[in-house]
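On to subunit A.
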Amino acid sequence: MFNARLTVSAAALAMVAAPAAAQELTISVYGIAQDAFDEVLYTPFEEICDCELVVETGNNSERLAKLEANAANPVIDVIAFADSAALEAAEKDLLAPLDMAQLSNVDGIYDFAQDPLGNGMAVGYTFYGTSIVYRSEEVSIETWTDLFSEELAGRVALPNITTTQGPLTLYMIQRAIDAEKAEAGDFSDAIAMVAENRDRIVTFYERSSQIPQLLQQEEILASVVGRFAWPGISSIPLEVEWALPEGGQSGGLNVLAVVAGTEQTELAHQFIDYWLSEEIQTRIAEARVDSPVNTAVEVDEETAEALTYGPEMAESIHFLPPAVQMENRESWLDAWNTEIAR
Partner candidate 1 sequence: MSDPFLELDALTLTYGDTIAVEALDFHMAAGELVALLGPSGCGKTTTMRAIAGLMRPAAGHIRLDGRDITRVAPNRRGVGLVFQSYALFPHLSVYENVAFGLRIARIRAEELERRTHAALGAVGLTDFAGRAPAELSGGQQQRVALARSIVMEPKLLLLDEPLSNLDARLRLEMRTELARLQREFGIAMLYVTHDQAEALALADRIIVMNDGKVEQVGTPEDIYDRPTSVFVADFVGFENTFRVERGALSGANGPVDAGFAVTEGARGLAWRPQDVTLGQGPHRGRIEGASYLGQSVEYLMSSPLGPIKAERPAHEKRHATGTEVTFDLPQARAVELARG
Partner candidate 2 sequence: MTNTRRAGLMLVAPATLFIAIGFLLPVFVLLSGAFRLESGWTLSNFTDFFADPLYREVFFRTFRLGLTVTAVAALLGYATALAINDANPRSKGRLVALLVLPLMISPVARTYAWLVILGRTGFLNVALTSVGLTDEPLRILFTEWAVFIGLLQLFFPLMVLPLISSLENMPRDVIPAARVLGASWLAIFWRIILPLTREGLVVGGTLTFVGSLTAYVTPAILGGSKVLMLETLLYQRVSVANDYASAGVIAVILIAMSVATNVMLKRLATARGGR
């Protein structure tokens, strides 16, 4: 009986396992726009390297948790993370140092993306702005604290603290109240403000893909999102605008890293370098998926409008340094849980 079980399992395994290719590279990325990535990045790369890409998707925290769980037997070769998640992974010895000699395209990307963690373990592949989206015929947004205005009572969603956008939102609110504390990572005023308005907030969202639906179903009139969610939001048949509030916008940098213990070091570097190349960065930008970090990329105005594009834009974004995030995350989470989540 036991044998029968093993045989059946083995047969089933054989059925679901991918057919063995010459080489396999396993990458872990965000689940967004996988069709576009498949077309402009994965498939062309598979042709070049004569290898097979296996793709895992998920959000930062889930994938980080899995990466840590599998530390002894890594299954991922290359991972795409938010810079803060990458730093956390690096501090847990889950990442391998990059060999810059194998990354010919690094010189062609913005300076801030070349070694964003400061430890040589990751390179930025895209960046985005984070700001308020709102139904312009219903409300207007001037400042970050307008999120708590009377018109928005019961009609606004904020990102949960557990998402990448969560700390960025608190950061900008805190900046509007007391910029000095904000830069030091002390968000206590912002958290107090959110707590005070807790009942007027519809939900603390965990997936930005919810926002178009929440807007369209008129659950909300405004929210805070990353620019990568803009194409989905701007496609709904309502007047929605991307706010440029007083105090500017925040944003984030997504990075690529090689997982510690991988046996596909060379292929991993080849893949990262390919992703950073002008050709691929342009194609991804034209698909209106990710904003390019490669300075050589040029896109038309309409595409630029959909993305977070150009050096001036990059300059204007208030990035929240990953080190600050790492350092304060626990206390933000604690304060959030005691004051807001309950």
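Candidate selection criterion: all candidates are chains of the complex that A comes from, given by their letters.
Brief remarks on what is shown
Throughout what follows, contacts are C-beta pairs under 8 Å (C-beta built on N, C-alpha and C of every residue); 3 or more make two chains touch, one makes a residue touch a chain; residues count from 1.
The shown structure was predicted, so the numbers you read here are calculated from the model rather than taken from an experiment.
Every option in 1 or 2 comes from this complex, but the candidate touching subunit A is 2. Within the complex formed with candidate 2, the residues of subunit A that make contact are 1-2, 5, 61-62, 64-65, 68, 154, 160, 162, 201-206, 213, 216-219, 333, 337-338, 341-342.
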